[in-house]
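So the structure is just underneath, and the comments pick up after that.
Yeah, one chain of the complex is gone here, protein chain that is, but the others are all in their spots.
And then subunit A:
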Amino acid sequence: MNRFAELLDRLIFTPSRNGKIRLLTEYFREVPDPERGWAVAAITRDLEIRSVKMAAIRGVIASRVDEVLFDLSRDYVGDTAEAAALIWPAEHGANRQPSLSEVIETLNSASRTEAPAIVEQWFDALDASGRWALIKLISGGLRIGVASRLVKLALAEFGGKEPQELEELWHGLKPPYTELFAWLEGGAEKPVNAMKAPFRPVMLSHPVEEADKPKIDLDRMAAEWKWDGIRVQLVREGGEARLYSRTGDDISDAFPDVIEGFPANAALDGELLVFDPDTTDHFAVRPFNDLQQRLNRKKVSAKMLKTHPAFVRAYDILWEEGEDLRTLTLEERRRRLEAVIGEGLPRVDLSKRIEAADWDELARLRAEPPIDAIEGVMLKSRDAPYVPGRPKGPWWKWKKEPFLIDAVLMYAQRGHGKRSSFYSDYTFGCWRGDELVPVGKAYHGYTDQELKKIDKFVRDNTVERFGPVRSVKASRDHGLVFEVAFEGLNRSPRHKSGVAMRFPRINRLRWDKPAAEADELSTLEAMLPRQ
């Protein structure tokens, strides 16, 4: 357990991706089965431990620590699990440290009455980091900034395999993954994916740059709208149906309406969107903000299902009735997709194709799409097979021009890792009368050279400091203006400005522009989608 805790500690404090992968592969090399497999499970999945819950842990703590002292400590530390781990007054005895496997196996077979006493013994045997890991494991809150994608990359690196292979296997595997590790270490055949309705890694596109246009033969391309939802894969195999995010996370539980409204035995690639329940003859797509309200929820309320119904707008098919279709051309797959959807399914429709003779016509369509929930156009080679990953050539995305505004730098925050000595995260505002109202935050878009200059400006114009944040001189006659580019705008009652930007970035530094001439908040409000 302490080795696992050490891994978690190191992962938390290592900001770089490569550093994290290095730590993980090292761990896989040093730690035997089944321990390493349980570690993978603990980091990537919610391991539900039924025999003991956080309330029972609190009871265990209360038996040894004065309540007032615990509350003072928790207020200071800011996190119950960490405060509990640090405050535990260990009774030193002949306690043997449990392994992670032992912890999981024991707790899964213990009863609710037995479990707290077992945990108490382990608390005595472990150090503070070990206790913290144990509590996090029990509370199911192992949020340590390591995405399951990163763990899969580390596993692939460890075994010298392609990441795609792991993605494809992933959902059929069960902890502690001994057959997976045997394969990665070259001691066994590749495990067979026995799971029904598995995830298949998705095909991604490249953005169209000016220089790419001559290389793209529009005659050989099919054009579609690019929908502003989230990319999903909808799969049914007999009684088993699942909805996956583009990275292969199973989000079925949050979208029972979509699962139920998809009776076909097939795997579709498409966009998850929310529609207006009052329009019944077709799916009237609602803005991304409406979809946002259904994302990040594990379970969905009956009311939400009524007011924010979801559907999938499909554009590809990867598998049907036992047949892998990925080697077919796009045109062949399209015909199969049209046959499956027919006149439409309860919660799936077909993403229509658009016709454009040349780039000019395409540009017009892109600039003036019929509805707000379109963020550009897609170009896909008609004769290309479905290739997972991001092959260059067959698929292109050509997004709408971003929105641009001029805003004034108000606050700057220190960055992390390589940027920890630079003020690299910026909050900027627009004018409302003589007052600047913060409208967004961005931490990329500038070059290293520009970063140095902004950093110097921040240091030379600091008004106040609050921990890692500095407020910067920003008035009508003094301030730094950013041209900020962003992909869209939502209403947001949580922000003082009433708006929230999507994907803002610093497009240009306007050293030349007087702060007084930055945009008004009303300019931004006019960019909001029609309600």
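The definition used in the following text is that a contact is a pair of C-beta atoms (placed from the backbone, for glycine too) under 8 Å apart; a residue touches a chain by one contact, two chains touch by 3 or more; residues count from 1.
In this text, contacts and distances are computed from a predicted model.
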Protein name (UniProt record) of the chain left out of view, among "Succinate dehydrogenase/fumarate reductase iron-sulfur subunit", "Ligase-associated DNA damage response exonuclease", "2Fe-2S ferredoxin-type domain-containing protein" or "Peptide/nickel transport system permease protein": "Ligase-associated DNA damage response exonuclease"
Option from A:418, A:444, A:478 or A:496 whose C-beta touches the chain left out: A:418
Residues belonging to subunit A that touch the chain removed from view: 12-15, 65-66, 68-69, 72-73, 76-79, 82-83, 86-87, 89, 128, 414-418, 420-422, 455, 459, 467-468
